[in-house]
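Excluded from the complex is one protein chain; the other protein chains are retained at their positions.
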Amino acid sequence: MSSIAQKKGFGATIWDFMTTVDHKKIAILYLISGGFFFLVGGLEAMLIRVQLATAGNDFLSAGTYNEIITMHGTTMIFLAAMPILLAFMNAIMPLQIGARDVAFPFLNSLGFWLFFFGGIFLNLSWFMGGAPDAGWTNYASLALASEGHGIDFYSLGLTISGFGTLIAGINFLVTIINMRAPGMTYMRMPLFTWTTFVASALILLAFPPLTVGLFFMVFDRMFGASFFAVEMGGNTIIWEHLFWIFGHPEVYILILPAFGIFSEIFAIFSRKRLFGYTALVFATILIGFYGFMVWAHHMFTVGLGPTANAVFALATMIIAVPTGIKIFNWLLTIWGGNISFTTPMIYAVAFIPSFVAGGVTGVMQAIAPLDYQLHDSYFIVAHFHYVIVGGVVLAILAGTHLYWPKMFGTMLSEKLGKWTFWFFFIGFHLTFFIQHFLGLMGMPRRVYTFGADQGWDLFNAISSAGAVLMAIGVIILLVNVVMTSIKNERVGNDPWGDGRTLEWAIASPPPFYNFAQTPLVRGLDTFWIEKMDGNKKGMIYAEPLGDIHMPNGSIIPFVISLGMFIASFGALYFLDGDKPWALAVLIIGLVITFGSMLVRSLKDDLGFHITKAELLEDAKGGNTDGH
Amino acid sequence: MMKGIKKWRLFALMTTLLVFLAGCGREEISTLIPAGKVAQDQFNLLILSSVVMLFVIIVVSIIFVLAIVKFRRSKMGEDMIPEQVEGSARLEFLWTAVPIVLLLILAVPTVYSTFDLADVSTMDVQTEDGNSSHLTVNVTGKLYWWEFEYPEQGIVTAQELVVPTDERVYFNLISADIKHSFWIPSIGGKLDVNPENVNTFYLEFDQESSELEDGVFYGKCAELCGPSHALMDFKVKSVDREEFDQWVTAMQEEPTPAEDAVAQEGQELFEQSCIACHATSGVGGTGGVGPNLATFGDRNRIAGYLEHDEENLKNWIADPQEYKPGNLMPDPESLNDGEPFTEQQLDSLAAYLMGLTVEE
Amino acid sequence: MAHDTHIHVRSQAEFEYAKKKRAEEMRGHLATFAIMIFLTLVAFTMVAAGFSAYLIVPIILLLAGIQVILQLYYFMHMSGKGHGMVAFFMFCGMFVAFITVLALVTIVWW
Partner (left out) sequence: MDINQRYTPQSWPEHPETATMEGKNKFIGFWLLLAAETVTFASLFATYLALKDKGPSGMEFSAAGLFELPLVFAMTMILLTSSLTSVYAMYHMKNHNFKAMQAWLGITVLLGATFLGLEIYEFNHYVHLGFGYTNSAFSSAFYTLVGTHGAHVLFGLSWFIALMLRNAKRGLNMYNAPKFYLASLYWHFIDVVWVFIFTVVYLMGVIG
């Protein structure tokens, strides 16, 4: 079996990725497609900034502008940030807990393909009669009135990709609950695993309200239901609640894994155990928990009444406490450490002041009466880009540099990495810092143009200039990726030299069966412990070398998702009334989906075994252990 | 809420600082230059919270800078392995307790102000002669314009809100179509204009708008409501009570017919093509498809945002979609038997509309 | 990893004991069922009898709550061994469910 890893033709490689159920390959799929959507979302951001660079600009028309901000927000959150984080979770978390794979490899693949086809579906709206244009929050009254099929693309696309995300969440939870290596107690799990766990739990409980809301939207627009149709007794505030009951936890789904990545980085590059590990874990759980009780802070101006506003204001403020605990514990981790300023580390270091600046403006918005001024102004835009770009995107960039060798077996250039950093970091502050003041100066968000008489020109121009710097940074990163892939200098297990957790105890990239023998975990930072003990074999193992049972690859997840993709087009055009072919498309899609599900449930898939002999063969090839 | 002269001084200082920072913020629209009680309260909260946040940022920055300066590898040596500290209960307690205290400082004024700004209990209080003691304005948000009804006075206007200074003005907000949000940044925070329920709040206008460079405060729609959301502006004229009462009286009178010949021609055309949607009398009812134009000649802007001159007016009438994509005013072709208006017709319409005034 | 099951053949005594325990448990389930039917009858009867809504609503909600607990703990064995995480996540789900319902019945119309 080990010969699978040998050279293959291009077609075979593609086929391999389409059928893979290996968490490491699925991670690469997530990374590539998430990265692609990040470029698309970034391109949309650049269009936004071009349009707003001067007063009264007519580069984009009003309608197009609304489509672009909607797709920018939706793409960035659902199709770029979350999938890239899922990529790291997939690539690293099973290794960190010493698991053979995730709990449900087949579902892992299904989750990816659902997300992928959902994202493609959503983006095809550009070419098939107009993108959604009611903002990423898709508030009901505007969404119901929106003409064309944009909103239908939004609802169906997010439903499909949402199912994919939900599946991924359940999968990670089960993996962490059931598949930890011997000795890996909950309180020995690396923080990235912990944040994966909590973020997955948030996915589990936050996505259902969104799905329900999206269904209502579909029913209202396509089948004449009237959940949000005011003249029929409906109520648009229901959408706002359902969206934000999902939406607020969603932002923590983004930031918690980012916190996890930074926790790893601080420990590795300070050569020091995380300060206050226990506090960090409990802070993570608390943030996740509070995350469900604050959603109405997005709705302070809806008019819910002073009692609701006051309660939600106070609840929101409390989140500053566990977040603060994290910040200070990180500071104390690097305090007294031996800090090496590698590319991942400078991102992590830069993250602290950036995120704190974004976090404290969040607390300002939590002051309900003050939010009456701030809400829907550029102050909000500044806040969330500070936490998202200054937190999540910096974590994504840091994680890309940190885990690149683990995922691809070669290092990204440190020099180019630092260039990327400086362009991106300076551009980021230039773009968004000044937006706080634009907001305070009365500039509402989601405006496609502004008059020269309002005094906002200069600051908008500065903001646009900053965005250009960010784009240059991203382009340098792309260059970096291409160049290092061409050079392809192979690296060993622990390329940063100071790895502490299990993923650094295995080859880069790891063999497809992960650890040949399940390691025995002797404490927090288990690999570090072995290194300090001078263990030459890398790890102590919990079982003798023996046959390994592996799942078979399968094309079925791809086909199921493809079927839903096709069916969605049918559903979308079906009710136009003048497109008789739509019904056929709908049926064909559903037949493909359910047919392949049926095949899956009727055909037993028992996997295969890698024999001990093959493992030994591999080990000789240098595929496991040893520096 | 904030008591004591000393604090006020500090605020004054901070205010100047922030205004300086804001540089080119305009007093017609900046939340940093409050011109009424509500905005002032909110501004005070802004200053208070900014001070707290600055403190947080400074503390974090000091620890942060010290840490990355002191413990760099170039100083510590390549091979140095630091002590693997587990943590410290005392420190954990410290950085749990201090933020809680800071949050409590914010929480008290937050709760107070939330209830204070939502307090509309005096709205229906009546004076001895049975009139209500406060002005109430019913605001209706429509795609993409604003209608202002003064129910007590029995008058309706649009696009330009006229209010008396130095007293509470109550607002009832509702949308006729899609959700909007009513926001006058320098007077006070926004409140959403929902299609299903009436929202109520109050504002106070402490400054006469004639003192401003532009003569009006700027109002905005703050909730995405379609393509022309960005252009759904309105203007606010605040005048002293006396002047306000005069204005109301003038509004209640029947409009005087146009006098000069061109304008009369315009009036004829208007009554033929436009009157179905646009009322020209201030006592007209609400619910018009288009804005009430009784005060059009007194306005500061056309369609909420264009300079108020004949040129723009003619352009607007000739092609409303060009200026506000997606708005509900039809093309001239559909009003004028499939023909665009001639230059002459436009001139006469403009002359007529510019003459519609209640302020002589 | 412990993928492969080791077949453990129980002794006759062990087997008999387990079987007896299961039979006992089954009788417990029958009792549970009887209670559920009874609670349902009470709920329907109260409504049919037409007492005041202020009285009925809290009571039938309570009865529903009890039925759910019976289902979860007896029929679905949520207190059984290895159900720790299960119970934790179900409670989290119920918590989110609760605040969702609370919010939509209190602050949607005003």
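In order of appearance the chains are A, B and C, and numbering begins at 1 in each one.
The working rule: a residue touches a chain if its C-beta (ideal position, glycine included) is under 8 Å from a C-beta of that chain, and two chains touch if they have at least 3 such contacts.
It should be emphasised that the depicted structure is a prediction, and the values quoted were computed from it without experimental measurement.
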{"item": "Interface partners of the hidden chain - shown chains only, full complex considered", "value": "A, C"}
{"item": "Listed residues A:I160, A:I238 or A:V521, member touching the removed chain", "value": "A:I238"}
{"item": "Touch residues of subunit C, complete complex, unshown partner", "value": "1-5, 7-10, 12, 15, 18-19, 22, 25-26, 29-30, 33, 36-37, 40, 43-44, 47-48, 53, 56-57, 60-61, 63-64, 67-68, 71-72, 75-76, 82-83, 85-86, 89-90, 92-94, 96-98, 100-101, 103-105, 108-109"}
{"item": "Residue numbers in subunit A that touch the chain omitted from display", "value": "103-104, 166, 170-171, 173-174, 177-179, 204-205, 207-209, 211-213, 215-216, 219-220, 223-227, 229, 231-235, 238, 242, 245, 601-602, 604, 606"}
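As a working rule, only the chains that are shown with their structure count from here on.
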{"item": "Between subunit B and subunit C, centroid-to-centroid distance (C-alpha), Å", "value": "54"}
{"item": "Shared-contact residues (touching 2 or more other chains) in subunit A", "value": "235, 237, 303, 305"}
{"item": "Contacts with two or more other chains, residues of subunit B listed in rising order", "value": "196-197"}
{"item": "Residues of subunit A defined as touching subunit C within the complex", "value": "100, 173, 177, 179, 201, 204-205, 209, 235, 237-238, 241, 245, 292-293, 296, 303-305, 308, 518, 543, 549"}
{"item": "Subunit A-touching residues of subunit B, taken from the complex the two chains share", "value": "21-26, 28-32, 39, 41-42, 45-46, 49-50, 53, 56-57, 60-61, 63-64, 66-68, 71-73, 76-77, 80-88, 91-92, 95-96, 99-100, 103, 106-107, 109-111, 113-118, 175, 177-179, 181, 183, 185-186, 188-192, 194-197, 199, 214, 218, 220-231, 305, 325-326"}
{"item": "Of all residues in subunit C, those that touch subunit A in their complex", "value": "1, 3-4, 85, 89, 92-93, 95-96, 99-100, 103-104, 106-110"}
